[in-house]
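This structure is in structure tokens; I'll ask about it shortly.
The complex appears here without one of its protein chains, the remainder shown in place.
After this line comes chain A, so read on.
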Amino acid sequence: MSVSESATLSRSRTRSLLARLEGPQTMGRGPGFWGGAALAVAAAAAYPLMADAWTVGNAAYFLIWTFMAMGLGVVWGYAGALSFGQTAFFGLAGYAYGVITLNLGAAYGLTLLALVLAVAIGGLFALVIGYFMFYGRIQGVFIGIVTLSVTLVLETFMAQTAGPQWRIGEARLNGFNGMSGMPPLTLPWIGGDIVLYPGPSLYYLLLGLVVVCYLGLRIMLNSPFGNVLVAIRENPHRVGMLGYDVRLYQTLAFAIGGAFAALSGALYTAWGQYITPSSMGLTSAALPIVWVAVGGRRDITATLIGTIVVLAGFQSLTIYGSQYALVVMGALLLLTVLVAPQGLIIGAMTLLGRIFKSRKS
């Protein structure tokens, strides 16, 4: 193949990939949507210029959770398997980041290597759990029960690692109190590493990651792989009778969702420099379900927006007086199930779409 043919093929593949940013599995298309999205990103990028470092660091905290929510959206909303235990992969990766960085240190950008390894460990664990679940023919509500059990077992296990014998190299696991003192992310730079403490620098890194992951997921969901996931959600028997190995697709989707949860977990540890077993507990496991359900599990954009809105609301309630933030979350979930089972943000987006259409016509 000549150089020009190779370049043409490469351009054609890129165009084909970009075309999948829009498709039947994701809401939003055309200049209006992408213009709005660009404005939203620009506003998010401008936010640190208008807020103090602490508030920006807090906003970074919201962004951290969106990865877990988007991963759950893939597993639950698109592939139809409700995982109640994404926090298992979150916690495992969080601990992995801590153990690796406490042993390797933060010099030479090794924290980035730790981040990658932690995500790989979380994703691999999800792959193993997914393999046993889906190849073991576990379906429906039992997926929720198994995954919840996994996260609760991990929480219980980590909570009893208080003794000095529970250490991996330099890293003590510290039982119920959890690990602390691990370094934040660092970027190797001429003249000294850039340390990403919670603040504008970490915020920008996370914002970039959110945009890349969101666009990447849109491409994946509108690809043939995404088509099959949605078809499995609708009628797994038929998908099998079209020659697809349903178990393989479900396992892969579960591993991808697990890797996204792991990314949240590793970033969370880097952000706060601590991780505790409660990050894998019942309350922690339930919250991602609320974010995704309230936003809308069957659309990645709705999941992303819904998660940020609900998290911001939850934290406002927690900080500014109300002792009932969790009760409000529960009520919100009930309201969603009763009033807009597809999700409040999806409901709002659908309504907006109808209004625009009727005005055009």
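As a working rule, a contact is a pair of C-beta atoms (placed from the backbone, for glycine too) under 8 Å apart; a residue touches a chain by one contact, two chains touch by 3 or more; residues count from 1.
The rule is simple: contacts and distances are computed from a predicted model.
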Message: So one subunit is absent here. Using its UniProt record, which name fits best from "RNA polymerase sigma factor", "Cation/acetate symporter ActP", "ABC transporter ATP-binding protein" or "Succinate dehydrogenase subunit B"?
response: "ABC transporter ATP-binding protein"
Task: Pick out which of A:210, A:231, A:280 or A:311 touches the chain that's been left out of the picture.
output: A:231
Candidates A:96, A:158 or A:246 - the one touching the absent chain: A:246
- line: chain A positions in touch with the non-displayed chain are 16, 24, 224, 227-228, 230-231, 234-235, 237-246
